[in-house]
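So that we are looking at the same thing, I have put the structure below in structure tokens.
Missing here is one protein chain; the remaining ones are kept as they sit in the complex.
== subunit A ==
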Amino acid sequence: MLENNRYHRQELFQPIGKEGQQKLRNCHVLIVGAGALGSSSAEQLVRAGVGTVSLVDRDYVELTNLQRQQLYTEEDVSEQMPKAVAAEQRLQKINQDVTVHAHVIDAGPEELSSFAQYVDLMIDATDNFDTRFVMNDVSQKYEIPWIYGACVSSYGVTFTVLPGETPCLQCLIDYIPKDGATCDTVGIINPAVQMVVSYQVTEALKYLVGDTGAMMGQLIGFDLWKNERMELSVASLKKDDCPSCSAQRTLPYLAYQNQLKTAVLCGRDTVQIRPPREERVNISDLAQSLKRNEQVKLFENPYLLSMEIDDVRLVLFQDGRTLIHGTKDITEAKKIYYQYVG
């Protein structure tokens, strides 16, 4: 019964119709990041009946997330649930008719490439350009579109990259800020998130039902507080010698010797450390050995181990990553890491 009229209002919308709804059911979308943009995108796509939604995220839920990351609850905060896990549980409660795959991982070149062969489209919900450049190269290599989206304060930007048609992110590299000035140190209001997601999800629906002529084809920017909306036709910025999307491309972000092993998390006073595979630690063994140290406050759930020592907090995930809270200094973070994790 639920199944029969769940999508009725969306099917009444003429550009989708019953045929479009069936197409959505057969599609698979990858959402990279399950923070503010990712929660909202995922909820909309799952409610819309996109057959399979995969989510990847490396982080866990914190109290400051709840103002805008709509899939999460106070319970998720107190249990320090990984966002991907909490999101999957909530999304399946919303719609058990679709498949949701959630992965608590760092979205590097290998991980994103392994998804690429299965997905129709990628939605950007990350908080950094390192991951976006990897997404961009994966998109070009496997000829899968991706939809850039980002926001800070009351401002947002979005652009759909269609391989073989539009400029890619690498073509626009001269315009990408290289410092951390875009971090959420200036705050964010939820309407800015929702506006970016409205554009991203609408673009996704258009693409997935095959109405590509209706896609925006422009870079869109807006500032909700200043009542501004900008549309820029950036087609002329496509570079003939682009290392990611031209005929002589090298896909530099997949060729990774460059691969990031440490990353400072945007506005969080946190450094992530990601050891090579062979160096991974077993978190329950580590918990056992640390129990003897009375100065270390431990918290453990099936997904992560958290330890607090003075002003510093370390959180270890099963996939081997560690978040070090209380510092932005990579060298200091590494020192703490070697001290407690080894």
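The criterion applied here is as follows: a contact is a pair of C-beta atoms (placed from the backbone, for glycine too) under 8 Å apart; a residue touches a chain by one contact, two chains touch by 3 or more; residues count from 1.
As a convention for this text, contacts and distances are computed from a predicted model.
Choosing from "Energy-coupling factor transporter transmembrane protein EcfT", "ATP synthase subunit c", "RNA polymerase subunit sigma-24" or "Sulfur carrier protein ThiS", the protein name stored in UniProt for the chain missing from the display reads "Sulfur carrier protein ThiS".
Across the entire complex, the residue among A:Gly20, A:Gly33, A:Pro145 or A:Gly320 in touch with the chain not shown is A:Gly33. Residue A:Thr126 is the one among A:Thr126, A:Ser139 or A:Thr322 that touches the chain not shown.
Residue-wise, the contact with the chain that is not shown comes from A:Leu172, picked out of A:Val53, A:Ala86, A:Val119 or A:Leu172.
Touch with the chain that is not drawn comes from one residue among A:Leu219, A:Val271, A:Leu286 or A:Ile336, which is A:Leu219.
For subunit A, the list of residues touching the undisplayed chain reads 33, 35-38, 124-129, 149-152, 155-157, 172, 174-178, 182-184, 188, 193, 196, 219, 221, 223, 226-234, 236-237, 266-267.
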